[in-house]
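Complex shown without one protein chain; remaining protein chains in place.
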Amino acid sequence: MWKFTLRRTLIMIPQIIVLSLLIFVLAQLMPGDALSGQIGPDVDPERLDEIREEMGWNDPWYEQYASWMGGVVKGDLGDSFRFKMPVSELIGQRMVNTFWLSVATLILTYLIAIPLGIASGRYNDTWRDQLITGYTYVGFATPLFIFALVMLWIFGFKLGWFPTSGSITPGLEPGTFEYLMSKIYHLILPALSMALITTYSTIQYLRNEIVDTKHKDFILTARAKGASESRVYNRHILRNSLLPIAAFFGFEITGLIGGSIFIENIFGYPGMGQLLVESITLRDYTVLTATTLLFGVASILGALLSDIILSIVDPRIRIK
Amino acid sequence: MENKKAEEVQPKAPMKSPSGISIIWRELVRDKLALVSLIFLILIMAAVYGTSLVLDQKEIVKVDLFSIHEPPSEEFLLGTDYGGRDVFGQLVIGTKNSLTIAILVTLMTGIIGVAYGLISGYFGGHIDNIMMRILDFFMILPFTMIVIAFVAIVPKYNTITFSLIMTAFLWMGIARLIRSKALQEKELDYIQASKTLGSSHFKIIFSQLLPNVSSLIIVTMTLNLAANIGLESGLSFLGFGFPESTPSLGTLLSYARNPQTLEFRWWIWVPASILILLLMLSINNVGQALKRATDARQRRG
Partner (left out) sequence: MSYLEVNDLRVHFPIKGGVFGRTVGHIKAVDGVSFSLEKGKTYGLVGESGSGKTTTGRAIIGLNNITSGKVMFDGVDITNIKRAKSDARKNIQMIFQDPYSSLNPKKRVFDIVAEPLRNFENLTRSEERKRVQELMELVGLSPESILKYPHEFSGGQRQRIGIARAIALKPKLIIADEPVSALDVSVQAQVLNFMKEIQKELDLTYLFISHDLGVIKHMCDQIGIMYKGRYVEEGTADDIFTNPQHIYTKRLVAAIPDIDPNKREEKRVFREEVKKEYEQSYNDYFDEEGLAYKLQPVSDTHLVALPEKG
């Protein structure tokens, strides 16, 4: 157990280093820099060159990489040229929004997936199961962004039930009850759109798991001993089927990151995903590298978390 | 099954048994939903590739300031967009472009993934270990983000370069699947037998191992095709796919990022959404039917 965790964690270190190198090289390859858009008649090109020199943009790449990484380790992600503020501060605000969006999505996903998965597995091949399977089937084939657009169109614009952009109604005082409610209100539609589409894999997994477990010998034994049907499900089947779901939690993070890029852009929700797209359009590369690095590290940590939980839940994978 | 065979009268002439592929084909045709989906796909493809021979892409994407945002009429079957461009024409060309990229990416990821997975699984040991670590790394990269970053740095790209960028970050799933299957297969005696018969590793991998993972490859690639259509249109939707001069289905949808268009000009984005949905659903139907056909092993040959 500890050996596996240690080995798995050690593997992560080179992963993060390679990721940071990749991102750094990508950023270096990007055409132009944050200053090239400012060239105009009233700007002195020599002054721009001076700034470039001051910023160390003309140093060899490894020196730039070293100073960048040195900053990152200390929590200094550089300054954003477009937003005129330190990147860490800029990201801080956005990250909180994305974090709550992710949490809301995860809660909704499990709230939808677990009852549906259990119902589908327990009463498999009934009309109920077919209905749920049909939903997962369509969910699997529908791209998230199309579904989100339709949701926004219907509930945001046509019915006007939910706000169509932003994360908060302007003018509210932070800390008040209204502020909190407004936050939640702005979260519901984006989170629900994402949850309804991404939930299919958990439902399918849970269903297959329960259908499989149902016919295992230890369940037959439990029944033969006279355990009631609800006891068989609650004590025996669910315990075996729900644990792996917990383990997939870490992998969900990667999915959430991909999803948040679409969701935040469609719902105009000011989070990391929106920031990423903005930073590319505005060529704000310090912001771009920082967001990409953070997203990447989050994915790596998520995978690490899942592997460790899995190794606790299922001892077989420890022996490779 | 064995008994049934014995009872049959053996014909004198050399009898050719049906091959694995033809069995899968037969199962597919038996599945009504899958058959309808397949016919739909073939029709769409024929229509799209056929009409795009006639349609002039440049003519369609030319900005016409006198007919901006026109609703569907006789002149413009599905209306026009903010540049006065015919939506129907864009839909046809967009479908063609989307399909072409999706097919290219599926083929390229398929080839890379299958080769990678077969080699890793067949050799096992240290080779497998190193190859899997590399794969793991690609796997944890957030795909959308990296592709967006790549698209941003490649200044001018076309169908091929765009497909290559997508391929670079999409081959891992199939590679991992094939690798685990290859790991199981290589322990079987027929692989060992091939070694004693003097076949080279290359020959064993591609002429002995490959046929035994072929059904898995077909199923996975079909399902990947659907996923790739979604991914491509998603990227175009965010504005990191093709430029407006080469519309894809996602380009039409990206106009809906403008709230005005989303709310009031449904004709621009709804047809494309429906088309993406239908394409993905029908490809999935075919893929799932193939999966059932290869899983169930209800062979009648």
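Per-chain numbering from 1; labels A and B assigned in written order.
Here is the rule we use: a contact is a pair of C-beta atoms (placed from the backbone, for glycine too) under 8 Å apart; a residue touches a chain by one contact, two chains touch by 3 or more.
None of the values given here were measured: they were computed from a predicted structure.
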| item | value |
| --- | --- |
| Of A:3, A:74 or A:225, the one touching the omitted chain in the full complex | A:3 |
| Among B:106, B:144, B:208 or B:228, residue touching the chain not depicted | B:208 |
| Touching residues on chain B - with respect to the absent chain | 1-2, 5-6, 10-17, 20, 188-190, 192-199, 203, 208, 211-212, 214 |
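Note that only the chains that are shown with their structure count from here on.
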| item | value |
| --- | --- |
| Distance from the mean Cα position of chain B to that of chain A, given in whole angstrom | 25 |
| Touching residues on chain A, where the partner in the complex is chain B | 11, 15, 18-19, 23, 26, 29-31, 137-138, 140-146, 149-150, 152-153, 157-158, 164-165, 254, 257-258, 261-262, 265-266, 276-277, 280-281, 288, 291-292, 295-296, 299-300, 302-303 |
| Interface residues, chain B side, partner chain A - complex | 133, 136-137, 139-146, 148-150, 152-153, 155, 226, 230, 233-234, 237-240, 253, 256-257, 259, 262-263, 266, 269, 273, 276-277, 280-281, 284, 288 |
